[in-house]
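Below is the structure I would like to discuss, written out as structure tokens.
Note that one protein chain is taken out, while the other chains of the complex remain in position.
We just call them A and B in the order they show up, numbering each chain from 1.
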Amino acid sequence: MIPLLLGISFLSFLVMHLAPGDPTALFIDPNIDPVELARVRANWGLDQPLFIQYLVWLKNALLLDFGRSYTTGLPVIAEIGERLPMTLLLMIPSFILTLLITIPVGVISAVRKNSWFDNLFTFFSFAGMAIPTFWLGLMLMLVFSVQLHWLPAVGNLALPLITMTIGSLAGLTRYQRGAMLEVLNQEYIRVARAKGLPERLVIFKHALRNALLPTITILGLSLPDLFGGAFVIETIFAWPGMGRLGVQAIFQRNYPTIMGIVMVSAILIIVGNLLADIAYAIVDPRIRYGKK
Amino acid sequence: MGKNKAARFGLIVMGLFFSLAILAPVIAPYSPDEISSVGATAPSSQHLFGTDDLGRDLLSRSLYGAQISLTVGIVAVVISLLLGTLAGAVAGYYGGWVDGLIMRTVDVMFAFPSIFLILAIQSMLTPNIYNVMVVIGLTSWMGVARLVRGEFLRIRQLQYVEAARAIGCSDLRIIFRHMLPNAQGPIIVAATLGMAGAILTESALSFLGMGVQPPISSWGNMLMDSQAYMRDAPWMAVIPGLLIMITVLSLYFIGEGIRETLSPKERNAGS
Partner (left out) sequence: MLEVKNLSVNYYVDEGTVKAVAGVSFDLKEGEILGVLGESGSGKSTLGYALLRLVDQPGKIVGGEILLNGRDLLLLPEDELRRLRGAKIAMVFQDPFAALNPVLTIGEQIMESIILHQRATRREARGKAVEALRAVKIDPARIDDYPHQFSGGMRQRVVIAMALACRPEILIADEPTTALDVTIQAEILALLREIKAQFNLSIIYITHNFGIIKELCDRVVVMHKGKIVEAGETRTIFDHPRDAYTKKLVDCLRELR
């Protein structure tokens, strides 16, 4: 975990500073006196070799001090702190909604394989996976805000939430269906039926629990994409979250902010993966109790 | 694979799109920069897809946009395949610390929201079609690497690899002549999915202004322009997105078709 964070931070830092030119160019009068420029750069620590700059950054980052934004001068951590709840407000309900829909749909699709239900939802999953998320957002905006005036385009949670949820739903449903189908093919399912168990019990007690395992894994793996999606969606809907801040920061070459957001995202993703691991261990006794 | 209707549909559509894209200069009714109307007009017999806010024919722009999307898709996927296959093969074949190092790198890169990384890199450069292709390729090799590594780990156990070693074949020869050909199925599937992903990513980038730059028309930047005219000229937003969706969907269908063809036969009649 720690090496992962170090790796991510170093990689990002490298990428940030590999660019020609530096941030001072963005907000300094080009005719400025070189001595003055040198002073400003020294002030920002930009005259140090790259590796030193990284270490300095790292030292502060450990205390969650990500420096100050180049554009606003405010502490990065404070700005992130303001925006993060908004992003979570978007991501967490979306996550829960996705789970609530994916699992039943996946299960029913598998159990009623090739029925109208399965075919319909398989079609929807493929469509959902193929739709560019940002375009989906635009279309929803078009239909619900511009044409129907049912929902406001910005400021309201509904449209971004729906866009985000549909995006994650599609692939996951398909995956859940596949996992369920595989489980249903297992011998112990036939054994359960041979014992005379009613089908409902076979599916929910025996099959579903096993089918959840790969789904949990995939959910953990999909977290980075979830964040990526959030960034784009926030930008389209002008949602004041961390993602929008991040995209703006990229355009502005606002390194401290970018690094801050990268690290916070990385930490959240890692925490998410940890939670997924814990959930997996809860469901799968083979992890909890190793071989005797 | 002819059995799979969806895959057939996918192949037909992709064939069609490819042909149209290649033939764009010949069949486009207008030049993509040509102003042939006053402002945005709805689809009509003169302009099948309508025109955009500057009066440019959207059908023509879409055709040229197809060139962009398909080119980016192919080049990006080739880059990611080359990198990924190399990384995965080396990791899977040699194991040990080489494997550990490569897989750790894969883990780090996976933990990034890639859009963010790509945006960041693009913001450092002057975005154009070339660096878009390269950057997407450089950030999407990890999945292929994991896949190839997995396949190699599996194949490595098989007898004929032992046999080849026993005869004294060099490592390189074993990798290229014996192991890779057997991994090619999943790699091809990954290629179709990768291309679909690359097209989606390019469109998102261009949409945000960090991809293909105007006046070159990419489906993505056409969508960027369309945002301000959602009320007055909705077709500007609808059409490019639909085209992206159909392309990606076709690629998914083809990928699924290949995957089904490759998977081992279902259990046969029991004993």
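The criterion applied here is as follows: contacts are C-beta pairs under 8 Å (C-beta built on N, C-alpha and C of every residue); 3 or more make two chains touch, one makes a residue touch a chain.
The structure displayed is predicted, hence computed values, not measured ones.
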In the complete assembly, which of A:I96, A:L120 or A:V191 touches the absent chain? A:V191
Among the options A:R68, A:R83, A:R174 or A:H206, which residue touches the chain absent from this view? A:H206
Where the unshown chain meets chain A, residue by residue: 186-188, 190-198, 201, 205-206, 209-210, 283-286, 289, 291-292
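Criterion: only the chains that are shown with their structure count from here on.
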Mind checking the centre-to-centre distance between chain A and chain B? Centres are C-alpha means, answer in whole Å. 21
Quick one: in the complex, what on chain A touches chain B? 3-4, 7-8, 11-12, 15-16, 18-20, 126-127, 129-135, 138-139, 141-142, 146-147, 221, 224-225, 227-228, 231-232, 235, 246-247, 250-251, 253, 258, 261-262, 265-266, 269-270
Using the touch definition up top, name the residues of chain B that touch chain A in the complex. 104-105, 107-117, 119-121, 123-125, 196, 200, 203-204, 207-208, 223, 226-227, 230-231, 234, 237-238, 240-241, 244-246, 248-249, 252-253
